[in-house]
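The complex appears here without one of its protein chains, the remainder shown in place.
Chain naming follows the written order as A and B, and within any one chain the residues start at number 1.
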Amino acid sequence: MSHRWGMAIDLDRCTGCEACVAACHAENNLPLSNPEEAAKGRAVHWIRVEHYYEGEFPDIKVKHRPVLCQHCDEAPCEPVCPVYATYQNPEGINVQVYNRCVGTFYCANNCPYTVRSFNFFPPEWPEPLQMAHNPDVAIRMGGVMEKCSFCIQRVKRAEGEGANPQPACVQGCPAEAMVFGDLNDPESKVAKLAKSGRATRLLEELGTKPKVFYLEKTS
Amino acid sequence: MERRNFFKILSATSAAVVGTACGTTSASNELIPLLVPEGQIVPGEEQWHPAVCGECAAGCGTLVRVMEGRRVIDTKDGPARERLAAVKKIEGNPMDLVSGGRLCARGQAVVQALYHPDRLRGPQKRSGDAGQFTTMSWEDAVTQASGAIGKAAATDPSSIVFLTGSLTGTRSVAIEKFLAAIKAPPPVVCALDAHPIERAAAERVFGWKGLPHYDLAKASYVLSVGADFLGGWTSPVYYARQFGEFRRGRTTMRGAFAHAESRLSLTAAAADRWLPIKPGTEPQLLQAVGALVIRKRGNANPLPAAVAEAFTKVDPAALLGMCGLKQQRVQEVVDALLEAPAPLIIGGASITHTNSVDAVVLSHWLNMLVGGVALVKETPVVLAPISSHRAGEALAKAKVLLIDGANPAYTLPGAAKALASIETIISFSPFLDDAAVWADWILPDHHYLESETVVAPAVAAGPSLTVSTSFVRPLYETRAVEQTLADLGAAMSLDYTRVTAREVAEPLATTELPYSEIARQGGVWQQALTKAKAAAPKPQPLGAALPAFDGDAGQFPLHFQAYLSIQFHDGRGANLPWMQELPDPASSAMWDLPVEIDPATAASMKIVNGDRVSIASQHGSLEASAYVHPGAVPSVLSMAIGQGHSHYTRYASGRGVNPLAILAPTFDATTGAVLTGATRVRLTRVGTGQLTQYSPKDTEHREHTER
Partner (left out) sequence: MATAPELLPYGQIREDLFRPLGGVSRRYVLTLVAAMSVVLLGAFAWFTQLRDGMGVTGLQRPVFWGFYIVNFVFWIGISHAGTLISAILRLTDAGWRKPITRAAEAITVFALMIGGLFPIIHLGRAWFFYWLVPYPNERLLWPNFRSPLLWDLMAIMTYVTGSVLYLYLPLIPDMAQLAEHATLWRRRVYSILSLGWTGSDREWHALERAMKLMAGMILGIAISVHTIVSWDFAMAIAPMWHSTIFGPYFVVGAIFSGLAALLIVMALIRSTMHLERYLTWHHFNNLAKLLLLMSLLWTYFTASENLTVWYGNEPDEMAVFGARTRGAFAPYFWAMVILNFCVPFVLLGVKKFRNITTSVIASVCVLAGMWLERYLITVPTLSFPRLTTATSFHYAPTWVELAITAATFAGMVMLYLIFAKLFPIIAVWEFKPHEEEE
């Protein structure tokens, strides 16, 4: 049976330190924004850490929730793309074919998690910043949609070496709050965590069947 | 470690490392040719090399992915494409017990400093007023700079001041030896993350030289006071890992903890119970907790009488009133501490006050009272850290100032004026930053990934040294400070030779683990705590002073706290575009940092999110965006440190404001540390504005899973 990659994020461990956000930038050649573009809401982050506040001071409770593409099994972003630029590959990863995308934005409008970002301008890196580009990851051109790919290049490389793949954010997280693995393998840590009592899924009621399981703080 | 067969790969390249490492250090100013020869770089093949992260004193061990890279260089007949080994990514070194294979956000972004477009490419000489420079050759730079130092060393060596960063390793040893050779006073640490207060407290209570290592993962209930160990404290990645274990690492139990701080930091957010104390009342809280513990338990042992007084002769209710806490909540914490099988008290000064040393000292004694002292050990001192932190005083009497790994113009309140009047300033900064712009000569340092360094991590369970062999060729005409000091020494004919990593790592090298092996695995980390001194407290009467603040309460009614930010730390990370666009954990702001205001104060002055506000202290004023922080302590303003650089590459120059600039230039009496929370301010609304936030959180909370 083929792999079905998924992720579990333990919100009891996550401290909201955003090392995962930096790791994703370092791994996937994300485009640099600048103050003007960021002010127009065009900074590109494939993973963001949401901070929710409940209650009033002084009994205020904070919840950090890292949100990335959920690689939904019933992804609303897939049927609406007119050119098959986004589809679910046999291993369950919702892939984005950059050179196939024509930029109708429909996939982003239909994604309830708002995790898709667009290249409004062709990205540039002042010399010699491009030296740090990861050769395994395509540099996107202007006018295409992009989003978290579950670090598909690391998954492929690990499969080639017969090792357990670890996306950059999972590898970088200091609190070891993120676990990645094959949901089809009942022995894998992520599969077990997915079945734990604390496991919930984001916007599950929309029927998207996301493959990122959030383990709530209290048991 | 099955993810990468880096031993196999490394063994292939280590032959090259061993072969040349023990060769004599070639006289050429090129570094020891330990570089990855271009021939060995196979397109598409990756190699992982151990290194160390130099972005803060924690000194996390890293693994650096090196692959083929190309850059355009201009040769005599026009631009040419050059093929060389390039750093592609930095991840934690799984063998290092401090990082354990993980890194914080800044650690991940270090590669952008290595390939930063605005790195200085060669020595600069000041040509006119501050900030105007011309390039020069290394030979002239060394002769001129050594001339200036030599002249001062001959006439009045005590007028030579060397301000450096908080890292302990080859750099600190090289600087100490150099200053000793010219009979100048020892170097002074000018950094916000050296934690002199925690060091002074540990020395006063236990006689330790190293920072305390708290074994968080083995505790069952923790009360941390003033130590934002998940944000910017002594070892962010190490304590984050420990926190993960503490919470969900054990199947038998889930660690619980309360955190007392005058700001909703990341640690306060992660705590089960946040005790929002008024600024500077950490000692009063600790005394109250101690008193309640003794009252509940009936005895004060094992505390000696002199010390026990501090906890018995006090009225907890009054103390908690000063802290602004409800007694019932603190009582719950005390009960939990008493019931816990493995209680632990962590004391720190993430935000420093006049009474911070008292607070941390009290926390150690409270720890003994509740029986948590078994979980606290001294970080074994393999390399003696630089002892003096009195940068303010040193700067006042400096005639020749050398700066490396520090930015006094940014981090030291009041320093900008002092720098203007110092005769000769020599900076080793790889970037033209706020301090280097005043320099007469800039002798730019390599990026630390380009040079061979050894770092002693600030906090470690056992004797540890992290080693980084240089594996990429330096990009520009820069030179490691260890080499530059050797050249300056030679020009001044001192008996001072270049300090090498091998020499510094000697203390932990053994026959079965020679230096070459240490270098190959990226360091030596001993788990055994054999060498760590047990806690042998020296009893003495305890102080618990009330905090003193600068500026009278009438004119300046609000408190102001500047805190180390996740993305910029003490401001050094501001030149990294990834960090500039990282949404700030508190306000989710990008490309600027707001001042955090509590909802009540904001409402009273009709300030809404994004408004422009002005904050004025007795020493200056700044204008920033307002962020109405739902969790801010009433009438206490907080602002993350990082923005507001006058000069610091294209990504940081002239962006935002520096909260440290309005702090009172008074320092901690015992240690000389900057007081980041001891300045009162006045807040006025300036007008409307726009704060760029990536995912603003104060909108109505419509979380689905909660319903």
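Heads up, the rule we're going with is that contacts are C-beta pairs under 8 Å (C-beta built on N, C-alpha and C of every residue); 3 or more make two chains touch, one makes a residue touch a chain.
This one's a predicted model, so the numbers in the text were calculated from it and none came from an experiment.
Student: Would you mind listing the shown chains in contact with the chain that isn't displayed?
Tutor: Output: missing chain touches A, B.
Student: Kindly state which of the options A:37, A:136 or A:182 is in contact with the chain not pictured.
Tutor: A:37
Student: For the chain that's not shown, point to the residue among A:104, A:130 or A:184 touching it.
Tutor: Here the residue in touch with the unshown chain is A:104.
Student: Contacts of chain B with the missing chain: which residues?
Tutor: Output for chain B: 588, 692, 695-697, 699-704.
Student: Identify the residues of chain A touching the omitted chain, counting contacts across the whole complex.
Tutor: Spelled out for chain A, the touching residues are 37, 39-42, 48, 50-52, 67, 76, 79-84, 100-106, 108-110, 112-114, 116-122, 142-145, 202-203, 206.
Operating definition for what follows: only the chains that are shown with their structure count from here on.
Student: So, what's the distance in Å between the C-alpha centres of chain B and chain A?
Tutor: 30
Student: Please output the residues of chain A touching chain B within their complex, sorted ascending.
Tutor: 10, 12-13, 15-19, 21-23, 25-27, 32-35, 38-39, 43, 45, 48-54, 57-58, 60, 62-64, 126-135, 158, 161, 163-164, 166, 168, 171-177, 200-205, 214, 216, 219
Student: For a test of understanding, state which residues of chain B touch chain A in their complex under the given definition.
Tutor: 2-5, 44, 67-72, 86-92, 101-109, 111-112, 114-117, 230-231, 236-237, 240-241, 243-244, 247-248, 254, 264, 266-270, 274, 276, 475, 566-567, 577-579, 581-583, 585, 588, 590-592, 598-599, 630-634, 650, 655, 690, 692, 694-695, 697-698, 701, 703-706
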